[in-house]
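Notes follow the structure.
Just one protein chain is left out here, and the rest sit where they should.
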Amino acid sequence: MGKTSVGSFLSSTVAIASKDLRSEFRTKEALNASFAFSVVILVLFSFAFDPSSEQLQTISGGLLWVVFSFAGALILNRSFARELQNDCLDALISSPAPTGALFLGKAIANFVLLMIVELASLGVFALFYDSRFGAQLLPIALVIALGTWGITVIGTMFSALTVNLRMREMMLPTLVYPLLIPALMAAMTLTTDLMSGTPIGKDNTIWLRVLIGFDFIYSILSVVFIDVVLVG
Amino acid sequence: MGKTSVGSFLSSTVAIASKDLRSEFRTKEALNASFAFSVVILVLFSFAFDPSSEQLQTISGGLLWVVFSFAGALILNRSFARELQNDCLDALISSPAPTGALFLGKAIANFVLLMIVELASLGVFALFYDSRFGAQLLPIALVIALGTWGITVIGTMFSALTVNLRMREMMLPTLVYPLLIPALMAAMTLTTDLMSGTPIGKDNTIWLRVLIGFDFIYSILSVVFIDVVLVG
Amino acid sequence: MRNKLVFVLCLLAAGILCWQLYNVLLNLPNEKDQGAIYRIVYFHVPAIFTGFIGFFIALGASGMYLGTRNLKYDAFAAAVTEVSLTFATIVLATGMIWGRIIWGIWWTWDARLTTMLVCWLIYAGYLMLRRAIDEPTQRARLSAVVSIFGCTDIMIVWKSIEWWRTQHPAPVLSVRDGGGMAPGMESPIYWNWLALMCLAAVLVIIRMRQENMSREIDSLRRMAHSY
Amino acid sequence: MPGDERALEIDRVSKYYGHFPALRDIQLKIEAGSTLALLGRNGAGKTTLLRILAGLSKPSEGTVRVGGSDVREEKTRRRIGVLGHGISLYDELSAIENLKIFATLYGYADPGKRAGEWLERVGLDRVRDGLVREFSRGMRQRLAVARAFLHDPEILLFDEPFTALDDRAIAVLQGLLNGAHSAGRTIIMSTHQLREALVLATHVALIQRGQLAYTGERTQEMLDDPAYLYRTYGEN
Partner (left out) sequence: MPGDERALEIDRVSKYYGHFPALRDIQLKIEAGSTLALLGRNGAGKTTLLRILAGLSKPSEGTVRVGGSDVREEKTRRRIGVLGHGISLYDELSAIENLKIFATLYGYADPGKRAGEWLERVGLDRVRDGLVREFSRGMRQRLAVARAFLHDPEILLFDEPFTALDDRAIAVLQGLLNGAHSAGRTIIMSTHQLREALVLATHVALIQRGQLAYTGERTQEMLDDPAYLYRTYGEN
């Protein structure tokens, strides 16, 4: 890959990402819906489980990631579906931009949107469940970013994979959630630990490594296989 | 409404319901996806909350209804979306069948499908979380049926309402879940009580009444307003 | 030729299974802690070995499909996955029965069990995806990608639980580092494994033939209905 | 208005999308037995009007009546058959199942028989149990026609029936429409393919920006030069 080639890869990636972000910020539909959904889930759970109980500290990490992954699905669902509207996907694929740039651009946009929704939900969560993140703010932010990138990569890839299927809305969750389990498991454990004051240390670095490994492997796999998925 | 008119209402309802059931049973796609999704949610929750804890009995009712309402959304989502494929909805609306029959037929089909998925998930739940329903089987079945009808009515109605929107997949959950909260609350409380051995008695009949009232009111409202929603 | 192969493999599987069934049920003594139920290990463990080998073969076949675009590999991958999923189901079922007797519960959220369930779900998703796509070439392409992603995921899950303490027994076979079984009690595991592999091969061959046939029928029908 | 009991009367119909008038004050009477070609440029309001006639959408003002009763009434809907952009068939069901559902909705006592008859009529009885998903575009189109006219409606509504069809499929459709016309049905179709439409039409209506710009019988002039209408009555 020559220098200009890297340059055009990057500029295509940025063009796609900023397009997605711009059209989302213009309507804010997915953001609002996803945030509203996450509040609804929090409310539902507050009925399902007694939020004032002692046990809450031990489940809050888990709860948080359930909320993130469900609310995030709304955003990821739309990622490639957005391109279907007027057959925009065809125009993107027939352009000289590499499909890898297409994927990365969309993944970056999704990541930003997801992080926004997650931060907002985190605020609501802290209010509802009276949690505090102060002590371990930075490591928690790191874990959230890593976990979110995992959700984003898998979600974006499978959004592309299912975009032409009759049963898109059903196939996406059925395929994505089982695949996400290692990342979610790791993120849940780390978040719970951090929220209960345990720093990342010898007991749980393994989880951090799982999370990083997951992100790394699937980012590579996705960029490699996106062309097969989109073009054939 | 004359006798023949009632007869044609019923036969239209049956025609719609059996059409939906037949095409679903032929592929079983929504059933499978919805069931797989409910297992996925159970797995996710097992990470999020310590399932072996004592507390489980007190949350199992809540957990169950969270699973039912999320997995059910996959089926409800498809209910009217199924009619979009080839503009089938137009043909149904322009036929002499009353839109009320259309709604009821679809609701009945959804109810049957939801109940199938729920019974299967219940079995899995009992296995995975080592719960027992034996003692209060009949009342539990009643509560489940009532709660499911509530989910079905609201879900089918809003599936119709959102069917022509660009943002269908997002709007449906955002609108439906908040509305469902009273029904879910009632169903959760009753199920938890019954599963921990408390029969329906003076303490919780109020919840039963809420549930029945909810079903009743929204069934009526839906049949009345479906014409406005579908035709204008 | 193929029929003969199927026949021979069937006979082999049936022969070994009968012999080992006799051996396991009537010859071997009860285990000291678990009593009679431990015998389920002779199906539980061979089934999991067969299943996992199958998933890896399916991964290879999926890769081959993407490399060559020959639908034969796709049919092979699909057949192997389907058969392996059956064996995974057998593992779950035998494990649950075993757990019910030994632990008194059907299921516990222990890492190994959960992993197995995740594995099952991923490949169930794979098969559901296949059913959701009508067009054979698209189906082959997309499901090959899912197979590759799925297999990677299972390796990650597998790795990530190695550090967990589990309720499920640690490896006991002498080929791994366990070696906690008496030699006489161990060999039926390998024999049954061989039998199950033969059985799996038979099922895969039959399933592949069916898959090819149905694709043929599908395209003939398409040909008749198009234009 | 006494007179023809079967005529379709469009009485001062307007339709607003927000403040945007998609149709303004359309007044039109369509005689029973006539074939009306509904012409107009993109965005003129043809589809909007046809959807109102079909009872799929309600006019903001005005009424549409068939023999004196409103189109959304049950008995009126039984007299109308619609074929829009989509074919309105279920891909996962077989040809016969599709028709049976609609025969039931239209209240036939023996829906299976009715469905079978129509399959024969459109030449699809050979594949009665084939799933619609596997049909070619031509077969789907024929089945869609059977679905739409299963209940022998007096009034047939078509929205761009010739779009994306090949010469042979167009000929088949023209044959069917001719047959319906001879049987005394009223036909209303919107289209941009003037040539194909004008061959069939007895009357023509031209809509311009939501307003009726011209209505009258089809003349030989139009047949000879399809662009004539737009030139004479259309803006430029």
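Every chain is named by a letter (A, B, C and D) in the order it is written, and numbering of its residues begins at 1.
Rule of thumb we're sticking to: a contact is a pair of C-beta atoms (placed from the backbone, for glycine too) under 8 Å apart; a residue touches a chain by one contact, two chains touch by 3 or more.
Note that the structure is predicted; figures quoted are calculated from it, not measured.
Engineer: Which of the displayed chains are touched by the chain that has been omitted?
Structural biologist: The chain that is not shown touches these displayed chains: A, C, D.
Engineer: Considering the complete complex, identify which of D:R6, D:R24 or D:R41 is in touch with the unshown chain.
Structural biologist: D:R41
Engineer: Which candidate, A:I59, A:A97, A:L122 or A:I181, sits in contact with the chain we can't see?
Structural biologist: A:A97
Engineer: What chain D residues would touch the chain not displayed?
Structural biologist: Counting over the whole complex, chain D touches the hidden chain at residues 40-43, 136-138, 160, 163-169, 192-194, 227, 230.
Engineer: Touching the absent chain: which residues on chain C qualify?
Structural biologist: 69, 71, 135-138, 215-216, 218-219, 222-223, 226-227
Engineer: By the contact definition given up top, give the residues of chain A that touch the hidden chain.
Structural biologist: So the residues of chain A touching the unseen chain are 8, 11-12, 14-16, 19, 22-23, 26-27, 85-88, 90-98, 231-232.
Everything below uses one rule, namely that only the chains that are shown with their structure count from here on.
Engineer: Touching both chain A and chain B, which chains are there?
Structural biologist: Shared contacts of chain A and chain B: C.
Engineer: Between chain A and chain D, tell me the centre distance in angstrom, where each centre is the average of that chain's C-alpha atoms.
Structural biologist: Distance between chain centres, rounded to whole Å: 48 Å.
Engineer: Measuring from the mean C-alpha position of chain A to the mean C-alpha position of chain C, what distance in angstrom results?
Structural biologist: The answer is 32 Å.
Engineer: Considering chain B alone, which of its residues make contact with at least two other chains?
Structural biologist: In chain B, residues 27, 29, 32-33, 36, 40, 43, 47, 85 touch at least two other chains, as defined above.
Engineer: Where in chain D do residues touch at least two different other chains?
Structural biologist: Correct list: empty.
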